[in-house]
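Here the complex is missing a single protein chain, while all its other protein chains stay put.
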Amino acid sequence: MAEYLFLLIGAVLVNNVVLVKILGLCPFMGVSKKLETAYGMGAATTFVLTLATGASFVIDHYLLMPFGLEYLRTLSFIVTIAAIVQLTEMVIAKTSPMLQQVLGIYLPLITTNCAVLGVPLINISHAHGFVASLLFGAGSAIGFSLVLVLFAGIRERVEGAEVPLPFKGTAIAMITAGLMSLAFMGFAGLDRY
Amino acid sequence: MDLLLAIAIMALGAVVLGAALGYASVKFKVEGDPIVEKIDAILPQTQCGQCGYPGCKPYAEAIAKGEADINQCPPGGDEGVRKLADLLGKEYKPLSAEHGQEKPKAVAVIREELCIGCTLCIQACPVDAIVGAAKQMHTVVASLCTGCELCVKPCPVECIDMVPIPETLETWKWKYPVFEIKPAESRKVA
Partner (left out) sequence: MLQQLFRFQGGIEPAYHKQESVREPIAQAPLPPRLIIPLHQSIGGTPRPVVAVGDKVLKGQLIGAADGWISAAVHASTSGTVVEIGPRRIPHPSGLTTDCVVIEPDGEARWIERAPLDYRAMAPEEVRAYLQNAGIVGLGGAAFPSHAKLTTAKGVPMQELVINGAECEPWITCDDMLMRERAAEIVAGIGLFRDLLQPQRVLIGIEDNKPEAIAAMTAAVRAAGESFEVIAVPTRYPAGGAKQLIRVLTGKEIPAAKRSTDLGVQCFNVATAYSAWRAVAHGEPLISRIVTLTGNADRPRNWEVPIGMPIDALLPLAAPRPDTDGVIMGGPMMGFLIPALDVPVIKATNCLIAHSPSLFPPQPPEMPCIRCGECARACPHELQPMDMYWWSRAKNFGKAQEAHLFDCIECGCCAYVCPAHIPLVQYFRFAKSEIWAREKERKLAEGAKERFEFKQFREEREKAEKAEKLAKAAAAQAAKKAAEAAAASAAGSTAPPTDAAEAAKKAAIAAALERARAQRAAVQARNTEDLPPEKAREIAAIDARRQQAGLEPAAATPLGKEDA
């Protein structure tokens, strides 16, 4: 049990997918201009990433491994993830226009989110079981959402600050991200017991 | 053999996923495009046609389809472009020169002694802000006029002028505190 807990904490804080593994930087920089969109993106990614880790585990273990086709992992994962994202989007668009409004254009973006592909691959390289895979996926997604929301909050504030002209826009955002990454280094070692 | 197996498995996966997606696209089809409404809400609704589309809604649809750029609306001004850029996640760009420049808000005023009552301006007005009848004098209802200038050209006797709206006590705004006169609260008793 404790093992799972540490896995989760490790995924959220210590080995944060964005700030430590430096995965999924495109949405991290792209949709962090506003807090509301960050919430939307965080929620969408959490949902898709958890689903994707589960699906990719199943595909890997019951389709690819028995036939010795491990070299097709990346390819098949990408296809699966893209399909899941599309499916999710359609279902949401139909069932909950409200949520669709919030998530809007962010759902399709997740298709090309390297974090969503990266986490299932990490799962496999760490030889996680099904539950561990799901937990790791969910933890990574929560970690992603957490830093995205924190970062969006900071950026919203920075927007109002008098940033020197050369640093305006993406430059100051990069510096902020770097500082956040440094701050998250402080969690190192929290997942060892 | 391996190769064929790999192809078969990938094909199987593609077929299954494709079938699922195809089914979903039929089952979960939605009508309408909420983004058009959102774009339309940002546009100033002057219906002036300066963007090259007959009204704000068609322009909104064109933006949503990607046919039109976001910088074609002079009445919306710089701020309008910024809001559109924000909404659509596009890069901000200055107003395109070919569609006109941002002007101070104005209303059309008919010089009533010159009006011949031809009703051309009434038909040109997209928001029914001109009243009058054939061979009767027309006048602009200033509070409804959006300042689109569509009535200016059709007038055969050129009796319509665009008059900038003057600042009144009702429309006066506190200025951004930079180089402004300093009201009392900033000069308090020590």
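When the chains are written out, they are named A and B in that same order, and each has its own residue count from 1.
Operating definition for what follows: a residue touches a chain if its C-beta (ideal position, glycine included) is under 8 Å from a C-beta of that chain, and two chains touch if they have at least 3 such contacts.
Note that the coordinates shown come from a computational prediction; the quantities given were computed from them, not determined experimentally.
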Can you tell me which of B:V36, B:C118 or B:V131 touches the chain that was removed from the display?
B:C118
Of B:A24, B:L95 or B:L150, which sits in contact with the chain we cannot see?
B:L150
Listed in rising order, the chain A residues that touch the chain left out are 156-157, 159-162
Hidden partner chain, residues of chain B it touches
40, 43-47, 49, 52-57, 118-120, 122-124, 126-129, 134, 144, 146, 150, 153-154, 156, 167-169, 171-177, 180-190
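Note that only the chains that are shown with their structure count from here on.
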Measure off the straight-line distance from the CA centroid of chain A to the CA centroid of chain B, and report it in whole Å.
36
Could you pull out which chain A residues touch chain B in their complex?
30-31, 33-34, 59, 63-64, 67-69, 72, 75-76, 79-80, 83, 86-87, 90-91, 93-95, 97, 100-101, 104-105
Residue numbers on chain B that touch chain A, as the complex places them
2, 5-6, 9-10, 13-14, 17, 20-21, 24-25, 27-30, 34-35, 86, 89
